[in-house]
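Moving on, here comes chain A:
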Amino acid sequence: MARIGLFVCRCGRNIAGTVDVAEVAGILAEHPGVVHAEEYTYMCSDPGQLKVAQTIADQHLTGVVVAACSPQLHERTFRIACEKGGLNPYMCEMANIREHCSWVHPEEPATTEKAIELTRVAVEKVKHSRPLTPIRIPVNRRVLVIGAGIAGIQVALDAARGGYDVVLVEREAYVGGHMAQLSATFPEMERSRFLLRPKLAQLLSHDNVWLLTNSEVVELTGFVGNFKATIKTRPSTDAEAGLDLADEVFPRGVERQRQESTVEVEVGAVVPAIGYDVYPLESIPEYGSGSIPNVLTSLQFEQLLRTSEGGELRRPSDGAVPREVVFIQCVRSRDREHGMPYCSRICCMYTAKQAMLYKQRVPDGQAYVFYIDIRAQGKDDEEFIRRAAEQYGVLYLRGRVSRIFPQDGKVVVWGADTLSGMNVEIPADAVVLALAMTPAHGALDVARLLGVGADDHGFLTEAHPKLRPVETSTAGIFLAGACQAPRDIGSCVAHASGAASKVLELFSARHLEREPEIAHIDEGICAGCFDCREVCPSRAIEVKEIRDRRGELLDTVATVNDGLCQGCGLCVATCRSGAADLEGYTDSQLFSQIEALSSRWTSTTSAEKPGGGHGG
Partner candidate 1 sequence: MEYLYYPGCTLVDTARNFDRCGRAAARALDVELVEMPDWTCCGTTFPLTNRKIVGLVAPVRTLVNARGEGYEELLTLCSFCYNVLKRANYAVRNRGDERMRINAYLEDEFVRAGQEYDEYEGEVEVVHLLEVLRDTVGFESVTAQVTRPLTNLKVAPYYGCLLLRPQSEIGLDDADEPTVLEDLLGALGCDVIDFPHRVECCGSYLGLSSPDIALQNSYEIVHTASRLGADVLAVVCPLCAYNLDLRQEEMHQRFSGFRQVPVMYFTELLALALEVEEEVYSWERHAVDPLPVLQTVGGI
Partner candidate 2 sequence: MAGIGIFVCDCDGELSERIDLEVLGSRLQEHPDVVDVIPHPHLCSEAGLALIEESLAGKGLGAVLVAACAYDLYDVAFRPIMEKAELGPGQTVNLDLRVSSSRDENVKARTKHSVDRALALLDRLELPSDKLELVPEEADHGVVRRALVIGGGIGGIQAALDIANSGHEVVLVERQPSIGGHMIQLSETFPSLDCSQCILTPKMAEVGRHPKVRLLTTSEVTGLEGRLGRFTAKIERKPRYVLDSCTACGDCVDACPVLVCDQFNTGLRWRKAIFQPFPQAVPSIFALDDEHCLGLFPLACGKCEQVCEPGSIDYDMQPVTEEIEVGAVVVATGYEMYSYGDVSEYGYGKYDDVINGLQFERLLSASGPTMGKVMRPSDGREPKEVVFIQCVRSRNPERGKPYCSGICCMYTAKHAMLYKHRVPDGQAFVFYMDIRAGGKGYEEFVQRAMENDGVMYLRGRVSKVFEENGRIVVWGADTLVGKRIEIAADLVVLATAIVPNDGYESVAQVTDLAADEHGFFTATHGKADPVGGSVPGIYLVGCCQGPTDIPETVAQASGAAAKVCALFAAEPKRAVPEPMLAEA
């Protein structure tokens, strides 16, 4: 006979403000199988958890229900509390009466009634729960890093220094990504390649790092700790050899595939660090769609700055020195109508940097910057911008540019200065566009390949924006750098190291404990139709042969690979004989939950109550 303890959380006023917590506890106290019901201010607090553990011991509970916030937040907390009290953690369920109830409904009887029903559902579920024990699976302590830009390099470096094998895959023929193409970094004003060099040198000096350029991951199977990646490598041309920063720093160079090849690598973790691209200039008609000479993208300008180091900066069209250069920020950023709604974050700073470097190259030149807001929130950034404006005489104009057109050898810019309230026209020698930062081309394919989420734009989605910024919703796959959101180099490096620490954490033990909420198949019932095998997305269904004493094959039935099964339950829904079931979501649990929602229970709440809320 079940002995269930119920704990209803007030969560300060978060729940108690709209739900009559006392009534929830009161009514459920009468529910069959419930032997203990109480309310408390903060169940998640140490004393709250202590209550749970204590009551389990005192009341010899066989199950616990905590009616509080979303299980996404505290299920683990309370399951551990139950363990402390000597109860199998999987005999604990939560009823979400905050996110799904108190926060979304006004204060009225219907809200309390809903809270009561949700709690009852949890109680009924626990009655049909079974004790479960976590599954231990081995971890292959080798990491696959996709993308050898600064973020990828940093992840690889940290993992290698942690003593683990690294497979670093780069789509291009060279490593270093965009950073290798930049002139200098802000606000330090140091040659970008000088910063990249030592990292690369150290990375390649580790003999547990395997760098594959010209390569792409074409398939990924398996699961956390036990992935299998298929990597396709293009043959590299002689032209490519030597171009690479890697050759610069690494005396014996990087060995390159001469013929196309495909390899399969077993890894325990995967870190996509696939970086970013910029919005195509071709699709910006009002700025000439790339047809106007001397209208450059910021990356093209970086190239100019890098190559003109020490010398004079000359524009590509006619080799003339541009005396007046207009920089335009937020091109297709913060522009939900024509481009990207988000802010590309780094443009303000690199534009200021480019303007300053330009002035260094062309001391008598004049730089203009069109901006909407100057976003200089990083360390030393504000001071950097002030230097640009005050010491380098860069003229900042607050406003967008509506049109650019060529006119007798000049590029005429029509913009506004919203501070003086005037429209301005600048005949410039060159225009530099800070194009929106977009996800790298093919980002969505990578997302699909790895089975991680991506937002509407194609930036890969982190598990939680605040507290899990480098993890994905798929165990064993972590994010690094600008593929998650636009960020500058420093932030990329920190973010990458963050991803690396998750890898090191995962690799710190040879085994990983997995949630036991997975499917199992009753061999006694299984008819061996293997429909389940067809639908299983994680290829977890295997064939098991049943033989008699003499080894004669009697039957083949389906069985579940604990390591692979992710517990989606597709097989259960598909199985016609009802041999399959899903721990934590068994048929008996679910049917009892549905019955708990039956209208007949409403008799337990007072009859005057209107049935439901009217929204707000």
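A few remarks follow.
The rule we apply is simple: a residue touches a chain if its C-beta (ideal position, glycine included) is under 8 Å from a C-beta of that chain, and two chains touch if they have at least 3 such contacts; residues count from 1.
Inclusion criterion for the candidates: all candidates are chains of the complex that A comes from, given by their letters.
Given the structure is predicted, the values throughout are model-derived calculations rather than measurements.
Of the numbered options 1 or 2, all belong to the same complex as chain A, but only candidate 2 touches it. The touching residues of chain A, when paired with candidate 2 in their complex, are 11-14, 17, 41-42, 44-47, 49-50, 69, 73-74, 76-77, 80, 140-142, 157-158, 160-165, 167, 185, 187-191, 194-195, 197-199, 201-202, 205-208, 210, 230, 262-266, 334, 341-343, 345-346, 348, 373-383, 386-387, 391, 418-419, 421, 459, 464-470, 484-486, 488-491, 493-502, 504-505, 508-509.
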